[in-house]
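One protein chain omitted, others in place.
A and B are the chain letters, set down in written order, and residue numbers restart from 1 in every chain.
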Amino acid sequence: MGIYESLNERLYLDKIVEFSKKKKVPVFYGTIWYYLGGVSLFLFITQVVSGILLLLYYQPGVATAFESVRFIVSKVEFGWLIREIHSWSANLFIFFVFIHMFTVFFAKAYRKPRELTWFSGMLLLFLAMGFGFSGYLLPWNELAFFATKVGSDIAGSIPGIGDFLLRLLRGGDEVSGATLSRFFGIHVAIIPAVFTVLLGIHLVLVQVQGMSIPPELEKVPEKDRRYMPFFPNFALRDVLTWLIILNVVALLAVFFPWELGVKADFLAPAPPGVKPEWYFMFMYQTLRLLPAHVWFIEGELLGILTFMVGGLIWFFVPLLDKKAKVGERSKFWNWFGIILIIYMIAMTIWGYLV
Amino acid sequence: MNSDYSDIVNTSKKQTRRKFLDVILGAGFFAWIGAVLYPIGKYLVPPKVADISVDSVEAGVIGEFPPNSSKIIRFGRRPVIVFRQHNGDFHALSATCTHLDCTVQYKSETEQIWCACHNGLYDIEGRNISGPPPKPLAQYQVVLQNDKVIVTRGEMT
Partner (left out) sequence: MKSLQLLGAILIFMGFLVAEQSNPKEDACIRCHKEMDEEQEEGQKLFPDILNDVHLKRGLSCADCHGGNPEAFDDEDEAMWENDTFGGEVSRTDEIVMCGSCHSDPRFMRQYSTAIRTDQVKQYWTSKHGMELKRGNEKVAICTDCHGVHGILPVDDPRSPVYDMNVPSTCSNCHSDSEYMAEFGIPTDQYYKYRKSVHGEALLDNSDTGAPACNDCHGNHGAIPPDVSHISDICGTCHVNNDKLFQESHLKPIFVKRGFGQCEACHGNHGILKPTDEFLNWDHGSVCVQCHRDKGGEAKIMADQFYTLLDSLKGQIAIANTFVEKADQKGMEVSDLLFPLEEAHKVLIQTRTSIHSFNKDYVEEIAKPGFEATQAAITGGKKALEEFDFRRKGLFISSLIITFLALALYLKIKDIEKKQSKDKS
């Protein structure tokens, strides 16, 4: 009896093999969008590996955080590479997750029975942004220090729970060593744990429910639809995209290194050009543009409330979009998505211009 | 006949090409694994931190050493045990047991150096006299300057 046989008796490998043999991917003009989830997954794995490697040398704490990162990039062999890959792949991760979300949105892939996949995906996106926000502070440099100050300040202006949230985020009233410890814990333990569980659910759901196709394609009779087998055709293509992405990450890491900057100092005045990470820019810019008061409400508060309500609406889109449920495209939601994208891009560009 | 033959040739040609592709793919895969694992392997090796070279260390003032007492001091990165016998003589030995790197202590009752981990014993000269230690402890020199106790590297002469 071979190894496979003996494992099969215990792990039901046959069933998995059979399942994967049957697994197929629809071929049409939108097939390319199916790679985005895989690319995001690959970047996440890259993050885990490079993150664990960084963890071997990183020492949280006001006196050591910056120094240990500097040690990694200057003293440890290939330390610079690991850090650059971690930074670049983090940014690409968020980028691809966003695109992934929008393609899913426009393909109406969130409609029944895939609401749960959408919900878990949205939660993953929020967590990814949390990853970014908490990880940004860890090198303890000036820009990150002030960006965290501003970021947690914004969280602090949420009515009711703002003060509590601010203290919870900062681990005190000010951004300090306590904040650093907290962000470290959040970044390497809390979010990864929750993220892994959600990612598991997300992936299982995708496997169980198979690939979604846009509503129009559903009207095409089954015999006229084209498919390719997942194994090996699509899987190999996945690997191909991963290789290309890896190459891009390596190029970016070498040619566009992220600077370490200056160590954060509680007493130093804020340097010019304190900006949040680019994926928070559209929100940051919006808050910056709002006047101090709109009608009777504080501008910033209005902005935050709008984003919260907007986020909730976006999150619950599978329940709100009645037309998608019956397999039709809703013009309203299409325009909603398009305007949102235009808004985000415009605000992000504007944010970087001023 | 003719077409059969060319078919066979074609298939074998294709087969060769396929095999070649597989070899390339395999080689490329292993090269890639190497390209990923090499930096990671290098990264895992801790970089050498410039050694703090120390030639002498001040262990304290004589008053801190009543007869038959000891103190463990840092000599560069390693611990050194400085002790004073009943008769007032100063000695300094490496405090790292030669058996399994535990830190040794001075036994005032017997005027011996004792390692608590596995009951190793050394005499005041650092010679291993009982228990598992395989080698004697390295000796350091103690110099008294005014009221200062200074430990220096180097053999006792």
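Convention: a contact is a pair of C-beta atoms (placed from the backbone, for glycine too) under 8 Å apart; a residue touches a chain by one contact, two chains touch by 3 or more.
Being a predicted model, the structure only gives us computed values, none of them experimental.
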item: Contact list for the unshown chain, restricted to visible chains; value: A, B
item: Identified contact with the non-displayed chain, of A:I3, A:L236 or A:L267; value: A:L236
item: Of A:L7, A:I32, A:V220 or A:V254, the residue in touch with the unshown chain; value: A:V254
item: Missing-partner contacts on chain A, residue numbers; value: 70, 73-74, 80-81, 228, 232-233, 236-237, 239-240, 243-244, 246-247, 250-251, 254, 257, 259-260
item: Positions on chain B contacted by the hidden chain, ascending; value: 18, 21-22, 24-25, 28-29, 31-32, 35, 39
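By our rule, only the chains that are shown with their structure count from here on.
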item: Residues on chain A engaged by chain B in the complex (per definition of touch); value: 53, 56, 75-79, 81-82, 243
item: Contact footprint of chain A on chain B as seen in their complex; value: 32, 39-40, 42-47, 49
